[in-house]
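What follows is a single structure, written as C-alpha cells, with notes after it.
Shown here: the complex without one of its protein chains, the others still in place.
== chain A ==
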Amino acid sequence: MFSFFKQKLGKQETPETPPQPAEESQAVEVSATPAPLESPEPAPAPVEPSAPLQVAQPQDKPRLSWAERLKAGLAKTRNALGKNLAGLFGGGQIDEDLYEELETVLLTADMGVDATGHLLKNVRDRVSLKGLKDSQELKGALKESLNELIGPLEVPLSLGEHKPFVLMVAGVNGAGKTTSIGKLAKYFQSQGKSVLLAAGDTFRAAAREQLVVWGERNGVQVIAQDSGDAAAVAFDAVNAARARGVDVVIVDTAGRLPTQLHLMEEIKKVKRVVQKADPTGPHEVMLVLDANTGQNAVNQVKAFDDALGLTGLVLTKLDGTAKGGVIAAIAKQRAVPVRFVGVGEGIDDLRPFVAADYVDALFD
C-alpha cells in the first residue's frame, strides 16, 4: 500500500545495479581472527574458501514502468481502504454507524482490539470536546489520535560517535532481515558511511550466499565463516571493521521464533560476544517485522526486547496490501522506535519511518 512513499522519496526508476562480473565477486572474506573467548566450544578453525563464492546476480522482477507501478499500487490502496473511507469521510453526520466503520478500518489494518478501542475512545473524546458534527472532521480527529499514538515511534536512527557503529538485526524467519540489511547498506553508503556486513545466519540454507549477493550489489565486504557459529562471525566482523576503519557493521542473524528458546539463547550470545569485541556495542539492536504479521508481532517485539533489549524496528513489505497497523498495538504495549519501512525488494526500497506519512497513507 505504501508504494507512494517511493514517489515521495525515491529518486529514480527501479534501481539497476550493474551486474557484477563473476571475477569481481570476491566479497566473501574469511577472517583469520580466532573465535571469541566466550565460546566454550573449541575455536572454530577459520575455513579457507577453496574459491571465492560465485554468486549469480538474480534478475529484477518483470517490472511495470515506474509510473505504472505507482499508479497500480495507489489504485489498490484506494480499493482496499477507499471503499471504507469514501463513505466514512464523505460528509454527513457523525453517528454510530460511522464509528463502526471506523472500527472496521482500524481492525482490518491489524491494529488489534486493544489499540482500536483506545483510538475509538480517543476520537470520540475529541469529537465531543470540539463539538464536531461532520464526518469530514472525523477524519482529522482520527489522524490526530493515531499520530498521537504512533508519533513517539518516530525516532530516526542516528549513528552518533560510535565507530564502528554496530547494528545487529533480529527477527522471525522470512521477515526480511537479509533484504533489509542489503537496503541499509545502500542507505548508509548514500550517507557517506562505509559498511561491512556479517553473515551471522549460519543456519538457513544459502543464507550466507544471499547476503553475499547483497554485499556485491553494494560493493561492500561480507565477513563469513564456515564455522556455523554466528557469535564468532559477529565477533570477527566487529574486529575487522575496527581494524579497517569501517563506519557501520551490520550483523545478520538466522530467523527464529520466540518459542524456540535455544535459538533465543543463541542470539543473546551473539549480543554478548559483540560486547566482548566492543563493550559499547551493539549500538542498535533492530527487530525486523513483516507488515503482514498480525497480533503476533506484539509478542515478537516483547520476546526479542526481553532477550536483547531492542532499540529499533524495521517494518517490511509495506508495498503489499498489508497495512502494518500492528505498530499501533506495539506503540501501546511495548513502544520501540520504528526506524525504517521496507517498500519493495529492491536495494532502494527502504524509507525512514515518518509517522505522519504513514497515517496519511492509511487514510488518504
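What we mean here is this: a residue touches a chain if its C-beta (ideal position, glycine included) is under 8 Å from a C-beta of that chain, and two chains touch if they have at least 3 such contacts; residues count from 1.
Here is the rule we use: contacts and distances are computed from a predicted model.
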Omitted chain, identified by the protein name its UniProt record gives, among "Heme chaperone HemW", "Signal recognition particle protein", "NAD(P)-dependent nickel-iron dehydrogenase flavin-containing subunit" or "Molybdopterin cofactor-binding domain-containing protein": "Signal recognition particle protein"
Sole contact to the chain not displayed, among A:122, A:136, A:189 or A:260: A:260
Residue among A:104, A:158, A:191 or A:280 that touches the chain left out of view: A:104
Absent-chain interface as seen on chain A, which is shown: 55-64, 72-73, 76, 80, 104, 107-110, 112-114, 172-176, 178, 182, 203-207, 209-210, 212-214, 257-260, 290, 292-297, 299, 317, 319-323, 326, 345
